[in-house]
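Take a look at the structure set out below.
One protein chain is absent from this view; the other protein chains keep their places.
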Amino acid sequence: MALYSYSWLILFSPLFSFVVIVFGTRMWDLLSRKSVEATATHEEKEEAEEESDIHEMKVQGPKGEDQTFLDIEDPKVPRLTPGARISAYLGIVIMALACIYSWILLLASTGVIPGFPMPAGGVPVFSYNWFTQATASYTLAFRVDNLAISMMVVVTTVSLLVQFYSQGYMERSSGYARFYAYLSLFTFSMLDITFAQNFLVIFIGWELVGLSSYLLIGFWINKRAKPDEDRLSPASASIEAFITTRIGDVGFIIGIMILFTSTGTFDFAQLATRVGTMDKALLTTAMILVFCGAIGKSAQFPLHVWLPPAMEGPTPVSALIHAATMVAAGVYMVARTFPLFAAAGPQAFEVVAWVGAFTALFAASIAMCQRDFKRVLAFSTISQLGYMFVGLGVAGSAYGPGPGMFHLFTHAFFKALLFLGAGSVLHALHHATHHEEQRMDKMGGLAAFMPITAITWLVATLSIAGFPFFAGFYSKESLIGLAFDSGHYAIWAVTLFTAGLTGFYMLRAYILAFGGKGGAWGGLWGKAELYRGEGHPHESPLTMTIPLVLLAIASVAAGYWFGIYGYLQPGASFDVGRFFADYKTWVGVVVSIAGLGVAYAIYARIEYARIHEYVESHAVLRTLHRILLNKYYMDTLYNLLIKYGVLGLSHVEQAFDMYIVDGLVNGVAQVITLFGRDLRHTETGRVQAYMIGFFGGVAVLAIVVIALVAYVK
Amino acid sequence: MIFTSDLTWILFLPVLGALAVLATPVRIARWMALLFSAATFALSLAIFIRIAVNGYNFGSLANPADSYNAPWINFNAGSFHFVVNYFLGVDGLALPMVILNALLTMLAIIGGWHKTRVKEYMALILLLETGVMGVFISLDLFLFFLFWEVELAPMFLLIGIWGNEHIKHTVFGDMPGRIYSAWKFLLYTFFGSIFMLAGILLLYFNEGGTTASMQFFLTHMPGGNVSFLGITMSLQLLIFLLIYLAFAIKIPMFPFHTWLPDAHTDAPTEVSVILAGILLKMGAYGLIRICLTLLPVGIQQFSGWLAILAVINILYGAGICLVQTDMKRLIAYSSVSHMGVVLLGVAAAAGLTGTAQLAFRTAALTGASIQMFSHGIITGLLFFCVGVIYDHAHTREIAVFGGVARVMPVLATFFTFAGLASLGLPGLAGFVAEYMTFTASFKIWAAVTAASVFTMILTASYLLWMLKRVFYGPFNLKWKLLPDATLRESLPLISLASVIVLVGIYPAFLINMLNPSLTAIMQTVTTALH
Amino acid sequence: MFQVYDLYLLGPELSLTLLALVVILVDLFIKRFIVTTIVAFVGLLLPLGILISQAASLDFSQPHRAFYGMLVVDPYAIFFGFIFLFIAFMMILMSYRYIQKYVRSGAEFYTLLLFSITGMMLMASTGELISIYISYELASIPLYVMAGLLRTGERSAEAAIKYVLLGAMSSAILLYGFALLYGLTGTTDLMGIAAAIRTGVAPGNPLLMVASVLILAGFGFKISAVPFHMWAPDIYEGSPTVSTAFFSVGSKSAGFAALIRVFIDGGLGQVNYTSLLIIFCIVAILTMTFGNIVAAVQTNVKRLMAYSSIAQAGYILTGVIASLSDKNTNGISASLFFIAVYVVTNLGAFSGIIALANATGGERLEDFRGLARRSPLVAACTALCLLSLAGIPPLAGFMSKVFIFTAVWNQGLGWLVVIALLNTVVSLVYYGNIVRSMYFDAPPKPDYFRPSPTIATSITVATAGLLVLFFGAQLLLAVADPSAGSLLAFLIGK
Amino acid sequence: MDLATLLFWIVAVILVGSALLVVGLNNIVHSALALVVVFAMAAGIYLLANAEFIAIVQILIYAGAVTILILFALMLTRTVNIQTNSNPINKYWWLGVIISALVGATILFAVTVSPHFVTPASSALGYSAHNSTCPLPPNNVVYIGNLLYSPTCYSYVLPFEIASVVLLVAIIGAIVIGREEE
Partner (left out) sequence: MLTLNHFLVLGAVLFCIGLYGAIVKRNAIAVLMGIEIMLNAVNITLVGFSLFNTAKPYSTYLTGQIFAIFIITVAAAEAAVALAMVISIYRKRSTVDVTDFDMMKW
């Protein structure tokens, strides 16, 4: 028990790092820098940041005047201050401790370390009451149970690796300490969700995750947008991420409100017992609304639009967001509230499954045509998250959240690997070209320069594609099969098809970046001359490659934790024998390999430029390519909606304020003034006019009074 | 003697300060102002600590934790009595407002350290503090009304003298913005207050006309119906409407809100801070203290409309923020939106009869009360931030900036922090209030609350968008020499940010302070509406 | 029976008359204006002393009457006596420098002032129509002259002739009203009139009402109630500012003193109460509304103050209305309180205007620009006085308004209160406008001027008075109520 | 119709006629002369109303002093064409007609329909200023003298005293006004 109840240490350790960095090391840094700057000469100041990343751009100002803007991509300092270094080490060490603790918890709760059985219903670790009155209670409560531990392991592990990796990726960044602070905050937010015992806490974590992503995506504050590459500025991307997910949050909180006002509690356990008395339709509505939150955070259709631009953040952040934290939050939340979904009408799970399935297909189709290295991964994430929701939606109470969480678990590792690998590539390209480069048509053959990255990336590719015996194979094929078994044949078909697409686009990306026609292993292993960009890339430093290797191992190994079904839901189990015996498993494998094969056939066998020409020359393909490249024009549609719908309405309100409300008020004032101006002219200055007024008044009053006396006395 | 009560001192220390400021040379006057405002703040904290130490029972209207009652005017002529008592008291509802007032005034004095005509400025700020303080601690309706009016003149002068010279209102000739806005503020508020007086008189005479003590009306609620211009309504509703009009203008509630953006745009920073931070709370405080507590039947009959107006406030205010080009105007409209949350909470608290859903209604009211406090500090912080950037750049036009976080990292941090607090980020003050209000109000006004929640999107949009346009994105070279916030300018920022975090992560101290008061209010309401 | 004791009761007025004569004699022999001023000022202590001794020594359980009931010394009269003496003191303080600069015949100004004060005190303390009329003329004729005393002034002469012509008209109509009242009741003694009306006049009698209207018109002229107000703006504007100040406070309070005395003591409201009430309400509403709305567009401050004084008269009238039904004192108490506060406030405001006029000669709104920079004391005190007139706390004006409206509300006239309150919103515009000029605008010249010591004293006293009357409202109310009560004692039947 | 009535009618007609002349004549001097007739005829009316003293006072003060004053003023303010149109009327004359008529009509209506000299019940009079028991004087003048100055019987001594001050004030005022600028 004590082992579990001290797990709040895990929860608060990243917060501790955050606080220490923000108020300790960073403040120390700032203060000491101030004093340095005060004495520094002009030249020294210039040295404070390398100018290589800074570009001037001329822009027409709002009033037609010329304005000069500085586009600063990734400001670097000549050397890191001690404070910054300490910040990083602190973050990493603390995260490592937390990670170790959470692994111990996992091992203990699975029984590998005997003697610490997890009590049913979990162990409360920390709680704090805001307000309680009769049936309404607002309490911050944290609890640890198996589900939490499984998620906690993912979060801490990936965070640790990302933090470790960032030492290399963020080298000499002027925001080094800030970055670590944000990473810690991000981890804390996610752990908050993980430990949540009730909707209040999960919502807090939910929003904090939004905040952390906002901060991290917008980490490079002065970077410009690149419209020619269809890329937003980090500042815009961060807002888009925050606001889009908030749209989902509205549904989420309305769902919470329905549950809360119907039962008087936010607590998951209490809710599970109390929802039985709720109106079924209302509960179903509430759960669908709660799922809206997941749609937003996990970037499901139609709120997926934030995720691709979120790639504007530093790549380790992308890894963290996509693998372990933000997007996983939605899945975790549905898993966490699984009993409530189960108690609701079947429509709730149907919605979850269908949204997942559709998103999986939708995102996969877009991913096929993207040119941006990271964006392919972004859409692959969206697609894979769709799988997870399918897993949750079709599982039913027999399997519980197992299938979905299993895929989340495996996906966390291989997707983190993919992103960190991509980061490694970008890092190398940045060094080679001295500017940011993410377009795959400027890559190619990179395997020759950076073998570790390439091989680990290939492992991850195969894993995500569901190649047999990699981690993704188990988690993905099992939930596709589950869709069929549970009678969702359409979903099964869709996910199956999507599996093929997954293989296609992942291998396409791999070959475009690392391989190419004429490379070794039939084009899978690139050569130096296949490189289409400038400069000479090099393999990344050890701080970056070590996490890649570790994750590559995990990308295979994670799939062998078959006990996860039973771990998460007593009674459920992953029947390995049946899995291998099932023909559907192998159908899935065939489809995946078909996808891989097609990709191989096209991209490893044909030069990239020729493929492009062919597509451009073919009307149908060209149109299709355009549509997919532009993501079905969803962004355009949303932009129009905001510009003319939302802002239009705002302008109408503004006009209403200005002309109707203020018009009325000012009008009254003007009428009174005019009235006064007229009335003052009764004073003509002529004394006899005054007499007329005087006696006229007397006469009128006298007449009135005579009339009054006659009638009212 | 009235001077034995600390409430008297909290009320008159600022006046003494104002006199001291006027009497001393400029160099000393600033420190005098700071000294007296700090003393007031310290005194308010002392009251808090004294009560907190003694078992944390902050009492309620019927039984305030600290009160003082002395006869002031007691005029009797036959059946006519005009009785005004010097009846002060703080309970859990008033004390947070008192502390907030003292704090923000002190910070405003720090913020306005280098104003022109600084002596008058400091003196007026201090006088304003007294007026507002009086509103929060008077327990006599006439006294309440009196203090309600006291604040007018200093505010009028503060906006008019130190306001923005920019001519933008051409309706009345070339009137500089500061003058137009000062007028607008003055006339709107005064217009509202006359109806409040009418309402108070109606209430006063209906209940015997022997005392205007709020405690008295707790047990003597008007009943019956009145016919007015052919419309029959309950007497309480009529009184409520009359009194509420003043509060509605102050809060400000749609459609009486247009004075606020103008006043904020043209007022100097520190005055905006006080205006948004405290003066708006006077309306909300009055709504809870007088309308809800003393006129539960009236407000209950109006609560449906109140809820609808609340959602209009929330969404309309937020929506209009999106197209603002002036930072202060944007924040002003955001105040409209945020104060709507208070309205919603109160509407929920009054929304049902009897003890139905009492827990949720209490929670909603608690949320609304926390919102009052948290909006005060958050908007205060926002305005201070705008003030810093305005002092340095001499413009508040959003469009002319870009990426200035590069040269103003400290300010950018605080501004972003404030923006995040304002959009209801957990861990900060705004979240506690909004979350409680929304979740609890949903029980009473489901559709309205559900609609209100959409403000989450809008609030995030306009705030982050504004921050982005000002601080983030490519850096506009025009501002390369823009200095960051100085230590003096940072002081208010730091203090308010700390309070925001404190309330955000440990709201219990505030909730426990409010709880006895609000429970008692709900008790009254349920008894009256049984 | 005439008794010597009666002379004691007449003491304040007698000594004032004496003082007026002394002043003119002193001027005759000692051609130093300062001496005249000091004599006038110090001499005022005598009537003040007598008044104080009356207030302190007399037993007011019964009104003290002298000269066959024509002189009534009751708390009401004493209350007004103090007000008028206060006005006299303040006027001498305010006018010293101004007279030296702008007014011819300084000593005569004081003499006329003192005579007028005598008349006003008598207006408040006579209980018989003939005496009231004569007092009315005694108070008025000096005013006509004072209007024309500006040294360089066609405007002043014009104001004087307008004033005298209209004044004579108004006294003619007042006389007609008195004559009709006499014809109706056969007596000119107010008590007798009240008794006759109570027992002899049937409800629905038009003569009583017409007489009331004519009397209202006559006194309405004095208090400048619409539509009998039309003299006020022109004469306020054209007269020497010190005279204007005196008109605005003296003429008005005397008018109200007599109006209330005649209508309440004479019991005119005993029959046809509703009709009289409606007439008064019409007049009051017109007065408030017209005064406020037109004041809002004025640019000459004296003219503005004229309209302001019209509007204020409207408020006071509501208080009178509240007591018309003759059975309660609250309306009159409130009115008395209001008048006292109004006097203090207006004197303060005019002190400011005079101080500015002394320094720059300007009295238009734009002359007030930036006064806060040029003379902070004057600006601050003027602003406080104006805000008090607008009814902003913590100044006595607020109390007086709240109190009068409360009293009116208590009589079931809530709608009248609402109208009056709406009017106060408009009034805020023009009072605020002056404050705006003084504080918001840049001064035309960046100079600094110091008000003369006398003006500084008067403006400070007035401003301090406002604060004192605010915090110590209870004290004044405690005086005002017995004063009002003494007026009603007979009617209530004590 | 008795003699008094007949005389009344004659005097009244002359009175009204000359009053109309006062307001109607275009020559201000003629108007002033007609005013003398008005004053004289008014004195006649007073005589008919048994008010001999007032009649004499009227002749002395009005027909004498005031008329002289007016004539002096006329001379001192002589305008260019005193003969032809020294006494014009303004453009409001029609309003003047209406308003005078209305005022007169209302007063007449009120004064004629109402009873006069309603007697108060003696008990209603709480205060007894009138109850002096003085003998009825032999004639009007003595009676008036008594009423004005008597220290023992009911007399209007206070207004009389005030009136004296009014006259003093008027003298001072007229001098101050009339004095040339220093």
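A, B, C and D are the chain letters, set down in written order, and residue numbers restart from 1 in every chain.
Here is the rule we go by: a contact is a pair of C-beta atoms (placed from the backbone, for glycine too) under 8 Å apart; a residue touches a chain by one contact, two chains touch by 3 or more.
The model shown is predicted, which means the values in this text are computed figures rather than measured ones.
Visitor: Which chains here would be touched by the one that got left out?
Guide: Looking at the complete complex, the unshown chain comes into contact with A, C, D.
Visitor: Taking the full complex into account, what residues of subunit A touch the chain not shown?
Guide: Answer for subunit A: residues 680-681, 683-688, 691-692, 695 touch the chain left out.
Visitor: Extract the touching residues of subunit C with respect to the undisplayed chain.
Guide: Contact residues on subunit C toward the absent chain are 68, 129-130, 133-134, 137, 141, 144-145, 148, 154-155, 157-162, 164-165, 167-169, 171-172, 175-176, 178-180, 182-183, 186-188, 192, 233-234, 237-238, 303.
Visitor: Since one chain isn't shown, list which residues of subunit D touch it in the complete complex.
Guide: Contact residues on subunit D toward the absent chain are 1-2, 4-5, 8, 12, 15-16, 19-20, 22-23, 28, 31-32, 35, 38-39, 42, 45-46, 48-51, 53-54, 57-58, 61-62, 65-66, 69-70, 72-74, 76-77, 79, 86-90, 92-93, 95-97, 99-101, 103-104, 107-108, 111-112, 116-117, 119, 129-134, 136, 140, 143-144, 147-148, 153-154, 156, 159-160, 163, 166-167, 169-171, 173-174, 177-178.
As a working rule, only the chains that are shown with their structure count from here on.
Visitor: Nearest whole angstrom, what separates the Cα centre of subunit A from the Cα centre of subunit D?
Guide: Using C-alpha averages as centres, the distance is 101 Å.
Visitor: How many angstrom between the C-alpha centroids of subunit D and subunit B?
Guide: A distance of 68 Å separates the two centres.
Visitor: Among the residues of subunit A, which are close enough to touch at least two other chains?
Guide: Expected reply: 689, 695-696, 698, 702, 706.
Visitor: Mind pulling the subunit B residues that touch 2 or more other chains?
Guide: Answer for subunit B, listing residues that touch two or more other chains: 187.
Visitor: Flag every residue of subunit D that touches subunit C in the complex, lowest number first.
Guide: 106-107, 109-111, 113-121, 124-127, 129-130, 132, 151-152, 154-159, 162-163, 165-166, 168-170, 172-173, 176-177, 179, 181-182
Visitor: State the interface residues of subunit C toward subunit B in the complex, per the touch definition above.
Guide: 327-330, 333, 372, 387, 391-394, 398-399, 402-403, 405-407, 409-410, 414, 417-418, 421-422, 424-425, 428-429, 432, 435-436, 439-440, 473-474, 477-478, 481, 484-485
Visitor: Subunit C touches which residues of subunit A in the complex?
Guide: 672-673, 675-677, 679-680, 682-683, 685, 687, 689-691, 693-698, 701-702, 704-706, 708-710, 712-713
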